[in-house]
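One protein chain omitted, others in place.
So, chain A:
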Amino acid sequence: MPKDHGIGASPKRREDVRFLTGAGNYTDDINIHGQAYVAFLRSDVAHGRIKGVDTSAATDMPGVVRIFTGADFEGVGGLPCGWQVTDRHGEPMQEPAHPVLAQGKVRHVGDPIAAVVADTPEQARDAAEAIEVDIEELPAVIDMKAALKDGAPKVHDDLTSNLCYDWGFVEENKAAVDEAFGKAAHVTTLELVNNRLIANPMEPRVAVGDYSRATDESTLYTTSQNPHVIRLLMGAFVLGIPEHKLRVVAPDVGGGFGTKIFHYAEEAFCTFAARQLARPVKWTASRSEAFISDAHGRDHVTKIELALNGDNNFTALRTETYANMGAYLSTFAPSVPTWLHGTLMAGNYKTPLIYVNVKAVFTNTVPVDAYRGAGRPEATYQLERVIDKAARELGVDPIELRRQNFITEFPYATPVAVEYDTGDYHATMDKLLEMMDRDGFDARAAESQKRGKLRGLGVNCYIEACGIAPSNLVGQLGARAGLYESATVRVNATGSISVMTGSHSHGQGHETAFPQVIAEMLGIDESMVEIVHGDTAKTPMGMGTYGSRSLAVGGSAMVRATEKIINKAKKIAAHLLEASEADIELKDGAFTVAGTDKSVAWGDVTLAAYVPHNYPLDEIEPGLEETAFYDPANFTYPAGAYACEVEVDPDTGKVTIERFAAADDFGNVVNPMIVTGQVHGGLAQGIGQALLEGAAYDENGQLLNGSYMDYAMPRADDVPFFQVDHSCQTPCTHNPLGVKGCGEAGAIGSPPAVVNAVVDALQRAGREVTHIDMPLSPARVWAALNG
């Protein structure tokens, strides 16, 4: 019988009631009396020198409150980068300034030049159009390899080149890796592109700045995945506002996918302008603005080589990647192609020697940063593609080649600095084979052929690293932040509970899943637990939600705080029951003296804590509220095996996904329905990357697909009914819940499955196609078929 409450049950998401009935409270729903509106004037050229900004005509237009330009931000801090990477030679990365409004130069289409604050949004836009900007257009650098050539135009004049860093990992292994390649029986090489993606959360970004002259307090309402991080970065580095005078609220957020982690210029602008004008200031991005101002994702160009010995064991792996940073360093951009990518290159395999080289490059494009999976999809894609290619070259079964190289003993220290605590890759592969009906493939392929279609099957594995930690280690790696999470469990007098968490929920279902954990621990009903998040004034300092960390890190903080609650409550119960604390048991919401029928209810204990008449005041304080900060000992390592079956229409090149099976190991699962939903969403995004999406710039740096007319997001009929399983569970060994994280797995594991399947279909049809770059649009597949 499936459980009907607590850990392992699948109650419906309580937050969906407000979302589905239009009662959500999103940032754009926040309107403060007297607010003014901002319109940004953005660069329409990719690279240029600003010779003058004439606001005189615009200033006199109706409703204009004030116009700001880069000059207004001289002496104000720039947007900080939260991660410093050290290069192969021990030198720090090149870190350019990132002003709130452009100063001197514009560096990508969409770079904000000026901002108009006016009484209405239309007046702000009218005035923005009336600003005259004199820009001397400069040649743009778009292609990464061209950007690194001698004499290439420089995105930042004060840097020595467009190279942000040249990173080697593990540099000390390089010679040994090269030597192993010299001795290899077989080497498979693959060059590929991991296409640039635009996250496109359903809710565009919004910022509302407010300022109280009475208290000298600033408040920023913003569409963020991590309000405390924004408060820290903006308060300390940009505007110089101490924490106690700065509140950041991220209310309901309509999807983030990474792109709402970062601190953006518009947030700093609205907070700054509200202080200057002593008036609330609001900005709501249009969808067109989102395309050219939200950080993009991926955009790697990679060459990967895999060395095998005569027994087809992997002996070494070597990669060279060019990673696009865009025009500025977005908040966590440098970490994505390095520590979130290089450390995952072992995958599920015991390759003994690995060397990863990454060159991060500045170009005249929108900044690139973490997007669902962040670095791990890039690692998985190249590794699982090169293994597939190797299997075809060697004429061996791609599944068997993977199996024979699986890591089977845990803990396992990879040659790329991480230690997998637990896993069972054969188990997920066995489960996948059961789900995908491999034996039936030939019959299905024959049936496709009758209809003139080519059927193909792609299989791959993935490993992920979630809940990046511990803080002291990531500090050594260059993080300028800690990566713990916090929780305050406030038990109220009548026994209801408010949990203040630093994790932010923007689609993950925390408000449903977190209470399941607490209810399980206390034996009370979930409805007694409320989750409070997204407001620095209400919750302890927390790091927010990204990297599939919320349950593993935030949930663990909640467990620790709840354990403290239980300890204290037992003391109170022991006093009420006149028993020894050691004999008190908590079960089904009541405290019992072991071996007796003497008990006191949860609500009586909590009431005693706040009405402490009969209470051990000489031993413990009144009240029942505890806070915990949890800093994990290690990452968690979810893993799985995915299978995709496609049909290719050889006449048009159109690929349709006929079947998709995902066998994941997420460790323990708190709410299986939510986990299934997270996998569905991730798979749809991964399939979107594989078949449909890809930001395209022309040589002048104009975004060619800056709207939904040309940028193809996946729709319901682009994906099949998924088969999803998470019954293979090797619990994480170092967090109290044994959970691993499931938010990104689908987006990480699915692109190689799709591409492997298409290549398989083409090869079965006798075509010598070994690779097609994503997105596998009909035109590209047709070109490959007829190439």
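As a convention for this text, a residue touches a chain if its C-beta (ideal position, glycine included) is under 8 Å from a C-beta of that chain, and two chains touch if they have at least 3 such contacts; residues count from 1.
Quick note on the criterion: contacts and distances are computed from a predicted model.
Of "ABC transporter permease subunit", "Pyridine nucleotide-disulfide oxidoreductase", "Heme-copper oxidase subunit III" or "Carbon-monoxide dehydrogenase medium subunit", only "Carbon-monoxide dehydrogenase medium subunit" is the UniProt protein name of the chain excluded from the display. Checked against the full complex, the one of A:Leu79, A:Leu692, A:Cys728 or A:Met774 touching the unshown chain is A:Leu692. When you scan A:Gln382, A:Thr536 or A:Ser777 for touch with the missing chain, the hit is A:Ser777. The omitted chain makes contact with just one of the residues A:His98, A:Arg125 or A:Arg455: A:Arg125. Not every partner is drawn; the one left out touches chain A at residues 122, 125, 129, 288, 651-654, 691-692, 696, 704-705, 708-713, 777-779, 782-783.
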